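To start, I am sharing the structure in question, which I have written as structure tokens.
Only one protein chain is missing; all other protein chains are in place.
As written, the chains take the letters A, B and C, and residue 1 is the first residue of each chain.
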Amino acid sequence: MDRALAEAGERRIGWAARAMPVLTALGERFAAERPLEGWRIAACLHVTAETAVLVGALRAGGAEIALAASNPLSTQDDVAQALGEYGIAVHARAGVDRETYYRHIHRALDIAPGLVLDDGCDLVNTLHTERTELLDGVRGGCEETTTGIIRLRQMTAEAALRFPVVAVNDTRTKRMFDNRYGTGQSTVDGIMRATNTLLAGKTVVVAGFGYCGRGVAERARGLGARVVVTEIDPVKALDASLQGYEVRPMAAAAREGDVFVTVTGNRDVIRGEHLAVMKDGAILANAGHFDVEIDVRALDELAQAVHRGVRANTDEYVLADGRRLLLLAEGRLVNLTAAEGHPAAVMDMSFSAQALALAWLVREHALLAPGVYDVPEEVDVEVARLKLAAAGIEVDELTAEQERYLHSWRSGS
Amino acid sequence: MDRALAEAGERRIGWAARAMPVLTALGERFAAERPLEGWRIAACLHVTAETAVLVGALRAGGAEIALAASNPLSTQDDVAQALGEYGIAVHARAGVDRETYYRHIHRALDIAPGLVLDDGCDLVNTLHTERTELLDGVRGGCEETTTGIIRLRQMTAEAALRFPVVAVNDTRTKRMFDNRYGTGQSTVDGIMRATNTLLAGKTVVVAGFGYCGRGVAERARGLGARVVVTEIDPVKALDASLQGYEVRPMAAAAREGDVFVTVTGNRDVIRGEHLAVMKDGAILANAGHFDVEIDVRALDELAQAVHRGVRANTDEYVLADGRRLLLLAEGRLVNLTAAEGHPAAVMDMSFSAQALALAWLVREHALLAPGVYDVPEEVDVEVARLKLAAAGIEVDELTAEQERYLHSWRSGS
Amino acid sequence: MDRALAEAGERRIGWAARAMPVLTALGERFAAERPLEGWRIAACLHVTAETAVLVGALRAGGAEIALAASNPLSTQDDVAQALGEYGIAVHARAGVDRETYYRHIHRALDIAPGLVLDDGCDLVNTLHTERTELLDGVRGGCEETTTGIIRLRQMTAEAALRFPVVAVNDTRTKRMFDNRYGTGQSTVDGIMRATNTLLAGKTVVVAGFGYCGRGVAERARGLGARVVVTEIDPVKALDASLQGYEVRPMAAAAREGDVFVTVTGNRDVIRGEHLAVMKDGAILANAGHFDVEIDVRALDELAQAVHRGVRANTDEYVLADGRRLLLLAEGRLVNLTAAEGHPAAVMDMSFSAQALALAWLVREHALLAPGVYDVPEEVDVEVARLKLAAAGIEVDELTAEQERYLHSWRSGS
Partner (left out) sequence: MDRALAEAGERRIGWAARAMPVLTALGERFAAERPLEGWRIAACLHVTAETAVLVGALRAGGAEIALAASNPLSTQDDVAQALGEYGIAVHARAGVDRETYYRHIHRALDIAPGLVLDDGCDLVNTLHTERTELLDGVRGGCEETTTGIIRLRQMTAEAALRFPVVAVNDTRTKRMFDNRYGTGQSTVDGIMRATNTLLAGKTVVVAGFGYCGRGVAERARGLGARVVVTEIDPVKALDASLQGYEVRPMAAAAREGDVFVTVTGNRDVIRGEHLAVMKDGAILANAGHFDVEIDVRALDELAQAVHRGVRANTDEYVLADGRRLLLLAEGRLVNLTAAEGHPAAVMDMSFSAQALALAWLVREHALLAPGVYDVPEEVDVEVARLKLAAAGIEVDELTAEQERYLHSWRSGS
């Protein structure tokens, strides 16, 4: 039976790999060049087929890896099993409780890592608070999410961070393609799978107009919805408005929305005061990293009855006046829980940057003070170049004269 | 266990009903007015939760109903079970073979119907070729699909059709909302569920630019794809072009597509000559009524190996040169097979028109010669009006002066 | 100086002709076949360069033509002059008053036409009320606009119409391409030229969601505006909603709009009660045929001061509370007045259908009772085919087997 599970995982990984040509190519290069030879890596990532392809590439590069899950709901047990048989130390299981979640992170850290990979900063946080004995051995790390970066910058400001971390979230590649296109599609995908709702003609309220929120708004509009955006940042709000979206405060949007998607990186974006005025049948989904954006406790308090699982990943909350609100995925990441997370093609880019950034840290760590670092521009460009090649898309080359022109400030109008 | 199945079906029907306010309202009206009192109806429809809501409304109106499936792959067995316990004669089971499919149609016809409901013309065809003894008793019918209407018009031209049929497909409501928005969303939904492919940046070839094709093209573009349209009708081709789509013959498009969707109502739209030049990894999906649009036999002949179920609803065909083509849902309706068909909100409109059209046939059949009839305009307007009311959308009313203006040809410039 | 004017007109006609390959090709065919030999045609059309290309084709076909303007504001005097030198009897001059406008129509009718071309029904109306002595000689006509068709159908209902009229407005070609794409672009073009307003981020209220309104809504959205639609027809309102537009009554939309575009075919769509609640700086534009859609009289009454021409084609009305409303083109067709009307490429299709319809009337008139006729399908298809050819776009051809399949109702699922 474990074998059957592992085989299911292998098939899933194989499926993901065919949509990840860049990472596959890097894996081949790593196998030849062994840039991670002798390094131990502790990783806290969504344990999915795409992650398995990344882990495979790092192992091909010479690394020893211990893996914990960055979210208890996203673990694909068959993939975990397949990775285990492949010789990776995997500490993850779908649906574990909070205590087990953190125990798994500790087990991954037991490898005494030289490098860390994080997705939300829980592993790095644990390292700095409960496993400080390991800090001296860590030479650097990568962090995948905006949320994690916010926490890391705060740690840097407080002089608490002890090693350099590359903000993989902050590459142009990751921001544009992963956050925007990946979260965009997988979020509407999750909502459709969970509810089979026709989005055309619906009013979709998107809370937050960062890269992720922009992606969700574009996809919702692309499926025929009227989109209302809420924001706190005037510049982003103005951008949303100039893109033709309505911009309103949540207090006003709450009355109009058929579907709500939070994607802000903040907590309590949808609160009791908003829930109290929503329409019967309103759908609540979160696409932000943590499950704090919708105030589920307030929802529980308002509800007179809760029907769990009226459809898969959908709970119905019946309010005192008979209105029914539908909470998807318990307020956790709807794209990971109700759909399959980012399509592999997107993770291909993000994880390729991750792999190249680790190789860069191995080369450069001695020169780097603790702090948050941008991904080097050439990593980004290389990832994009490999991706275009895989898609058969050609771009123009500068002529010698154009190169000259761009570098000379002396030419006039 | 049958009870458990029926309960699952009831939950599913309950879920659908909440997205079908118009049909629900009509069901209540029918229960009061009993417009179908004493009528027997033989129906050949997709046996889904939404159909169950329609059947419920008709039964509330006084009808006795026998139901067969219009597609062996679309039957939801739990819904069939629930309908059976509810007292409807259901002749349908998921995954039956061709012979059983037609036997089920015969069983539904055994009711000796006064009215028929069809979805693809198989029931009406069987009636006119193998059950002619029942023809005298039939007063009229409704047909749901474009494909069925084409066949009925041909029958009319050959003087073969023996009773009036309302072309429910041809209402503005059905054409615009169901074909366009329903097929559009559910088709991309089916492709995403089957493959988890990122559509942004992909080239999606849509064969056919009727209402369904237009819907698929809009949704694919709305998800970030570059869309190429193939057509045979110059007017539709020009319209596609003016909407910014590339229009090309399939022979050219075949070389460029990452995803192909056929939605033409014709056969062999993707043939061996096209398959032979496609890119590695190309995805083939059909959203047309019958499973003849992709020439699966040609695909079988070209393939050196076939891996069934590399993902659910996805078969991989490996060609001699190593290229892999992915066929979704065996070339059957991808939106019904890999997703859940039209969202209930769309079927709400289409089935409400169906219910009102049957009531109209009961009133008017004596005056109607055999042939294909448009849905009366007032049915359409009533459906739309009820739908807007359910969504809380208000429209303007003509002032008395505006009424006058519209009706007077004497006013000048 | 007349020569200079005529030369300017010739240049303008030459420019239009290069964007009208279909009509140019038809002109060549007509010159060879002379299908209008011996026919006199009275035409009431916008006297523009594109019309001149049509008139040229008809004359090449053998017709004698007298031309009046269908709108005193749209006449291009240089084109009129060029046509005159070319031997056409032109009765049109920019900016004439109402009396002269109708006198010009009478002068055109003096030709004692066998065929008429109308654009808004004023010529046909005049013929039936004041020039009834000519009615016996008229064999048929074409009408270009929706508004005109409404009036003609009313005349038919009252048995007042005396000859067959082809509703050129009602071809798929005209409706889709001219109304939707032509009016759409030229209306936003007119608004931009008149005001240089940034449409991104603006709220544009489109009154009427017929083909023209749809085109305006698409273009406004395509330029980044948030679009609100008002309608009276529930089916169109629902369609607008499913396309992601907000649908509201004008009373509500009036408070939110930055730009208003009326395109309904009705009068007083924007009335005093709406003007009274608009925002400071609101822009009012009409894209419907007649200048009655915005109640300019009400605006005059509300205003304490009117500043004509604050920009070309823009008048500012200052209300008692200081709010300023901007009326474009005096409430007349903004796309003709402030821009240049439909791009020639669109008129190419519409006028080619017109030319082919006249040739069809010459062949078929003896068989036709008075009434409104659709353009024969083959005319439409031929126009589209020629247009695609000119754009270098190829479409697919049916295989013999596909032809058979489409025509056989006996094949099953």
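Methods note: a contact is a pair of C-beta atoms (placed from the backbone, for glycine too) under 8 Å apart; a residue touches a chain by one contact, two chains touch by 3 or more.
Keep in mind it's a predicted model, so treat the numbers as computed, not measured.
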item	value
Sole residue of B:242, B:338, B:379 or B:393 that reaches the chain not shown, by the stated touch rule	B:242
Given A:31, A:96 or A:176, the one touching the chain that is not displayed	A:176
Contacting the left-out chain in the complete assembly, out of A:38, A:137 or A:249	A:249
Given A:4, A:135 or A:398, the one touching the chain that is not displayed	A:398
Residue of C:83, C:152, C:165 or C:344 touching the missing chain in the full complex	C:344
Selected residue (touches chain absent from view) among C:46, C:221, C:236 or C:332	C:221
Missing-partner contacts on chain B, residue numbers	200-201, 221, 224-227, 238, 241-246
Absent chain, residues of chain A that touch it	70-71, 101, 120-122, 125, 150-152, 154-155, 158, 172-173, 176-177, 181, 230-235, 237-239, 241-242, 247-250, 252, 265-268, 289-292, 380-381, 384-385, 387-388, 391, 393-399, 401-402, 405-410, 412-413
Where the unshown chain meets chain C, residue by residue	11, 15, 18-19, 181-182, 184-185, 189, 192-193, 196-201, 218-219, 221-224, 279, 281, 310-311, 339-340, 342-346, 391-392
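Everything that follows uses one rule, which is that only the chains that are shown with their structure count from here on.
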item	value
Distance between chain centroids, defined by C-alpha means - chain B, chain C (Å)	37
Centre-to-centre distance between chain C and chain A (centres being mean Cα positions), rounded to whole Å	52
Sites on chain C at which at least two other chains make contact	238, 241-242
